[in-house]
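Could you have a look at this structure, given as structure tokens, before my questions?
What you see is the complex with one protein chain gone and the rest in place.
We just call them A, B and C in the order they show up, numbering each chain from 1.
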Amino acid sequence: MSDATINPADAAPVGSDAPAEHMAIPAGYDDGQDHIGLEHHTSTGLSNTKLAMWLFLGSECLLFGGLISTYMLYRNRRADTLGPDQLWDIPFTSATSFILLMSSLTMVLGVQAAKRRDDRNTRLWLTVTALLGGLFLAGQIYEFTVFYREGLGFTTNLFASSFYTLVGFHGAHVSVGIIMLMATVGMLLRNRVHGNKAETVEMIGLYWHFVDIVWIVIFTLVYLIPA
Amino acid sequence: MSTDTTTTGTEHHFGEDITAIEPDAIPHEHKDLRDRDYVFIAFLLLILTALEVAASYIELGSLLVPILLIMMAIKFVTVASFFMHLRGDARIFSWMFYAGLFLAVGVYAAALTTFHFFAP
Amino acid sequence: MNNRTSMSVPKGASTVRSVSRRLRIAAAVGLGALVAGCAQDAPQNTFDPAGPNAQRIQNLQVPVFIIAGIVGVITLSVIAFVVWRYRDRGQAIPEQTHGKPALEIGLTILPALILIGVAIPTVSTVFALAETDDTECVINVTGQQWWWEVDYPVQDGCGGISAPIVTSGQMVLPVDTPVLVRGTSRDVIHSWWIPRLNGKRDMVPGRVQTNRMQADEPGIYAGQCTEFCGLSHANMRMEVIALEADDFEVWKANQLSDYESPTNELALAGESTFIAQCSRCHQVNGLTDGDGDPIVSRPDLNVYSGAAPNLSYLMTRTTFAGAMFDLLTPECRADVWEAPPDEFGERYLEGVTPECLNRVQLREWLRNSPAEKPMYTDPNELAATNGLPRGMPYLALSEGQIDELVAYLLERK
Partner (left out) sequence: MAIIERPTDTPALAPSGGAPAVTPTRSYGYLRRPVQTTGWRSWAFTVDHKKIGIMYGVAAMLFFVVGGVEALFIRLQLAGPEGTVLSADAYNQMFTMHATTMVFLFVIPMAAAFANYMIPLQIGARDVAFPRLNALSLWTFVFGGIFLNTSWFLGGAADGGWFMYAPNSAVPFSPSNGVDYWTLGLLITGIASLVGAVNLIVTVLNMRAPGMTMMRVPIFTWMALVTQFLLLFAMPVITVALVLLLFQRNYDATFFEVAEGADPLLWQHLFWIFGHPEVYIIVLPAFGIVSEVLPVFSKKPLFGYPFVVFSGAAIGFVGWGVWAHHMFASGLGPISVAVFSVATMAIAVPTGVKIINWTLTMWGGKLRFTTAMLFATGLIVMFTIGGLSGVTHSVAPSDTQQTDTYYIVAHFHYVIFGGAVLGLFAGIYYWWPKVFGKLLNESWGKANFWTMIIGMNLTFGPMHIVGLQGQPRRMYVWTENRAGDGFFNIGFWNLVATIGSFILAVGVLFFFINVWVSRKNPPAPADPWDARSLEWMAENPPKEYNFERTPTVHALDEMFHRKYEDVGEGDAHDYVKVATAEEIQAVETANRDDHVHLPSPSYWPIVLSFSLPVIAYGIIYSTLLVIVGLAIATVAMFGWALEPPTADDSEFESPEGGDGGEPSKELVASV
């Protein structure tokens, strides 16, 4: 703490009175700080966390963009090996897409509940969201095993490598989301969330919706557009 | 002292603070949608998804890809605008996110183009 | 030139030169010397074009370099002036100028205008160099670690090629003929670059890329692989040999000549050694086994990159081991490299004579090639390539076998 010790000599005005007077703070001078509450103390009036989350999501666009581009380049590079057209089960994937879309709805309901400071419903909706996410993941894993049994290993061809990598990265994001959701539910239960609960839930919501919109893109580009 | 300088220099006001607090940059919490509205939006998204899937089964020829892409974009923007509240929120969030998005679309589309069309 | 007598190549019309050609050469040499003082420049000098493609680049880059130089001199002079003029000599606090937008905008537009001036000829040159319709001859190159295979497909171009010609390290082409080089690679990316003839072009596995080559006068044009390609990237060189049309015909005929059995005992022994030790990877056209069946190397089973240089006419080339080493002794090498254009074809077509053979280097190579050129041929390091050597392995040849092989190879021309 020695750093913080203030040398009285430094603190006293130095030099003549003139500069001190010049620099004196008039009584009642308002530097604008004291009236800014905890929520809006930033220059933009926006939450640091939320800004950071949006920056992160902007950055993630380039990550998924790269993986999607790799897939688009390689999807039908070789006609003589197993390709998307032989494998896709559109009704099944539509169902899992539907589940993920619904989880976005439950997520937003959870965020709304958190804004109302309704902890019980927040926990409920977050749990439902995590379950739906889990269901989606289960669908993915099922789909992967079906493809694998049909002969599409990770190393089979370029399509396989880029497909599994893209969808696997998305699945990893979903898994992280589920962990965050469950951890938040637990922390809400034990009241260990720091700071603004509604904002914490909203951040997880942003992440979750992002995972959802990435899937919207993947579903269309990877599954629906013919190779 | 500090109050004086604002009157002396001619140099202090080059531009407005691009992120200054303006009335319309403050989040419109009060304009929040109700739960019912979210259910309705989700319903719309479902219909769009169903349409997408249906479109992929119909013979649309060269129209299919643009139609699918447009529906994808609508779904994307809907989720971002409403579920992620970009619509009512401070504009800077949209800037951050869409900067990343458009940059990604731009560079990757250009890179893929060099593979598909420009290669000798 | 003590070995000219051994030359067996018929002399064609190559010695007869038109007056206009001589004049052109003289003018070119004179101008070149004037512009760049280039007589002693490195053989890969990028400012010494010897063909229309490189000349196109030269016409573009010389003004650009001059403009850049002028801008640089002006800018640096201004900075020097400012540093000298406004150094602290106790002057008062200067005026707190924050900027002059008009000046700023002006000084932004000025470089933009200069760059527009540069951009227009750049774009037109890019498209001109990409043009391939006017080429009259197709030569394929294939890069691999760490040498170039050059092959001439059957075609009407190049004065007509009736059967495929395969060589390595040196690309022979007729002068004044626009040649389309089509290239690819068998392993990693390599880059084909003959600076005096054209800019470089990467040769990418899985793609076929093109590069135009055209030489104005006979001679040897040095090049080097310029895309980092692993251990011996530095040793992956190549040359383009430009010959007069009639000399080129001679060269082609040579490359398609029938296999000649060895004429002396040592070389005959060398033939069997070659069959036993080398023919798995190295092809010598016309070589037959005991049953009279042609011996065809199956290199793709034995070498990672899937090939080794074709040695049928080794001694018509002047380099070996990916153009890393000269087949000629230094004196004979200088004879070829420094030959005036009108004598060049004659000297190149002599090939390697026994007197000129760089025996020391060739023997070293046969004795232990991995020690001469860095290659992943250490048996302990081959796991990643499923045990296949990359480059020539150590063959544990005896000195006697080396003598035989040298004698045998000396007759491959």
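Heads up, the rule we're going with is that a contact is a pair of C-beta atoms (placed from the backbone, for glycine too) under 8 Å apart; a residue touches a chain by one contact, two chains touch by 3 or more.
It should be emphasised that the depicted structure is a prediction, and the values quoted were computed from it without experimental measurement.
Looking at the complete complex, one finds that the omitted chain is in touch with A, B, C.
Although one chain is not shown, part of chain B still touches it, namely residues 1-6, 8-9, 11-20, 92, 99-100, 103, 106-108, 110-111, 113-115, 117-120. What chain C contributes to its contact with the hidden chain is residues 37, 39-47, 54, 56-57, 60-61, 64-65, 68-69, 71-72, 75-76, 78-79, 82-83, 86-88, 91-101, 103-104, 107-108, 111-112, 115, 118-119, 122-123, 125-127, 129-130, 145, 187-189, 191, 193, 195, 198-202, 204-207, 209, 222, 224-235, 237, 304, 326, 374, 376, 381, 383-385. Contact between chain A and the unshown chain involves residues 1-6, 8, 10-15, 19-20, 22-25, 31-34, 38, 41-44, 46-49, 51-52, 55-56, 58-63, 66-67, 70, 73-74, 77-78, 154-158, 160-162, 165, 169, 183, 187, 192, 194-196, 200.
Assume only the chains that are shown with their structure count from here on.
Chain centres here are Cα means. That of chain A falls 54 Å from that of chain C. Separating the CA-averaged centres of chain B and chain C is a span of 53 Å.
With centres defined as mean CA coordinates, chain B is found 16 Å away from chain A. Among the residues of chain A, none is in touch with two or more other chains.
Looking at chain C, no residue sits in touch with two or more other chains.
By the touch rule above, chain B contacts chain A in their complex via residues 1-2, 4, 19-21, 25-27, 32, 35, 38-39, 41-42, 45-46, 49-50, 52-53, 55-57, 64-65, 68-69, 71-72, 75-76, 79-80, 82-84, 90, 92-93, 96-101, 103-105, 107-108, 111-112, 115.
Looking at the complex, you find that chain A touches chain B at residues 19, 22-23, 43-46, 50-51, 54-55, 57-62, 64-66, 68-69, 72-73, 90-91, 94, 97-98, 101-102, 104-105, 107-109, 112, 115, 205-206, 209-210, 212-213, 216-217, 219-221, 224-226.
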